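A protein chain is absent from this complex, but the other protein chains hold their places.
Letters A and B mark the chains as written, and numbering starts fresh at 1 in each.
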Amino acid sequence: MAILSQLSRDEFSTRLSVDGLPLKVGPYIYRVRSKLPTVEEGIRALYNDFEIATDGDFIDYDIALQQKGLRQHIHRQLEFLFDGTTPFNLIPLGQAYAFLEWGMNWCVSIHANEYLKLHAAAVARNDSAIILPGVPGAGKSTLCAALGLSGWRVLSDEHALIEPASGHIVPLCRPVSLKNESIGVIKSFSRDACFGPVSEETHKGRVAHMKADLHSQSHQRQPLSTTALVFPRYSPDDPQGLNKRRRTDSFLLAAYHSFNYSLLGDTGFNVMKNLVDQVECFDLIYRDIDWAVDAMNTLVEGRHGA
Amino acid sequence: MSFLLTDALLNPQSVRTLDNTELNQLLSQARNARLLAALGLRLADSGVLESLPYAVSRHWTSGVVIHEKQRRDLHFECEKILEVLAPLGEKLVLLKGAAYILGNLPAGRGRLVTDIDIITPITSLVRVEAGLKQAGWSGSPMSDYDEHYYRKWGHEIPPLTNKARGTTLDVHHNILPPTSDAHVDASILWENLLEIRAGVYTLSHQDIVIHSATHLFHEGEFHHGLRDLWDLDRMLRDFPRHDDDFWHSLVSRAQSLGLNGSLYHALNYSGQVFNTPIPKEVFKSAETPSRRLRKPIMDFLFKRAFTPDPIQSRIPFRDLALFALYIRSHYLRMPLYLLLPHLIRKAWRKRIDTDHSGLRTGKETG
Partner (left out) sequence: MLNMMWRNESKGRFYDPGETTVIYYDTRSGDTHLLTAFAAHVLREFQTESLSLASLITRIAPVVDAGQATDLQEALEGVLSELVAMDILKQE
């Protein structure tokens, strides 16, 4: 088993730019190929502790970021390749790294249907997982990053993968994507936070990714059982609180923001029903990130409501 | 012509011997050709899928999930359309993918659709369109030019979308545009409809094949060329089993519709790419001296359109071949004075669209 950090600088660059670097990410293997310095810098910073697959392993998602031809160089644009095809329009050079991470999400969002995929972050402490579903801008990633810096294990920032047979969540740990003000919030939350390249002026504004595999078990693949669904919502005005919410509308909200609940039909309904039925559901309204982390600690230590 | 994908489709057992690199190539070819679910079901039916490692097989089962969702949705949409047509005394006649899937044809196994195609007599078009619009189907905003083009020169009305459910419906009144050099008398399509369930019909087996061939070789829809050819192969293998007279009636039907040219190409390339067993005399009877003469250049163009491999497809040849075929099929269906302004408009509009559309992606594939 080889870890990325074990490669020499030259070997790393060569593999990334020529054949592609096969990274083991949760249950999948991505092969990433790019000659761009910003991609090299980002992968180095954020994926250094990831395992590299062996030559000849089956590749789940083959992706590349490249600048091809004079036209793309002049216009400072590049293209994203999936399986050798270009599913998206050209990307401004300054957004290269954010787009790579976004493209890696897209691979799973579009192609994987062996799991129920919730649009959610997921974290764990003491082997019990908590799923944080959230609409964009609700503050799930900020909370996820802060928890990752507070001894929690980050299971995912974007996809909570629920295995239909067991109902357990399958870890898919990748860097946490932070936008605009939340970058500063996390930098002042902890000096240990390690960031990749910053992309300016994306459709989400300013985007930076935080290294999230900080826990000793970050790269373990065993599925975990879930104990709670917590719907985080950052609000500067509302009173902070961790409040129980109904299972039925938690079901509906999580299903609505799922990537493939309706695609899965009966399976989607059954998996969601079993999941929601076995967990407690909460709203977490916060403006102070330290308070929110405390509330999550309280929840997992069983002190909530005591 | 042989690719990993065509070999795997025809002989699923061949997949057992592939190594991971080849399986990766096969997966990417299947995705690119939109044949992931079709191959997934072929592999499942032949017991190969369960013999593959889970890390590999899950990609095919994930593809099948999308097909199954579409199949369920088609059943429901079909009921909703029938609720509109039945009170008007109109039959619901399905075309293309929807017909293959709901008609339980072998071409419908794992078939993906992007919209629902139906056909209605031109004399009923106005009230069918009005009825559908009343039931929540509406046209998307389009420029006056496009609207005019559809209405005047098309064989279908502008696509209707159901706002609540996000499904798209193409209502045809003919299988070829009226500008085409081959003039199709659509009224004879209604002679031999097959009822697949109460009130729901498909064209006859012969007409389904001819329509599929026409769509591919006359209309310039080559972007799913290999998939469409697979449809044809499935049908040409299956239909003769149910009807001894199939081949003979297929050829004579194509002649009376004036579409034997497309049929000739369909038989030729289905045979070349998928080894479809086609009786020699059938192939001969569809051939003409000029078609025989042009066969080498047509083979050169078409074969590149049927390449499943995205890497190979980046060889400039393929784009060139696709463009040449597009011109060819537009030439086939429109008088030249119409062709030029339309192509220019199309190219221009496409530029405007790409400049403003940003990312071409959705959250959930349909």
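One rule holds for everything that comes next: a residue touches a chain if its C-beta (ideal position, glycine included) is under 8 Å from a C-beta of that chain, and two chains touch if they have at least 3 such contacts.
Computed from a prediction, not measured in an experiment: that's the story for all the values here.
The hidden chain makes contact, of the residues A:Asp127, A:Asp277 or A:Glu301, with A:Asp277. Considering the full assembly, A:Leu252 is the residue among A:Ala2, A:Val18 or A:Leu252 that touches the omitted chain.
Counting over the whole complex, subunit A has residues 246-249, 251-252, 255, 261-262, 265-266, 269, 273, 276-277 touching the chain that is not drawn. Not every partner is drawn; the one left out touches subunit B at residues 69, 72-73, 75-76, 80.
Simple rule for what comes next: only the chains that are shown with their structure count from here on.
Our note on geometry: subunit A versus subunit B, Cα centroid distance of 38 Å, whole angstroms. Across the complex, subunit B is touched by residues 27, 56-60, 62, 83-85, 87-89, 106, 109-114, 203, 259-260, 262-265 of subunit A. On the subunit B side of its complex with subunit A, the touching residues are 19-21, 23-24, 27-28, 31-32, 53, 55-56, 58-59, 61-63, 65-66, 68-69, 72, 310-311, 313-314, 354, 357-361, 363-365.
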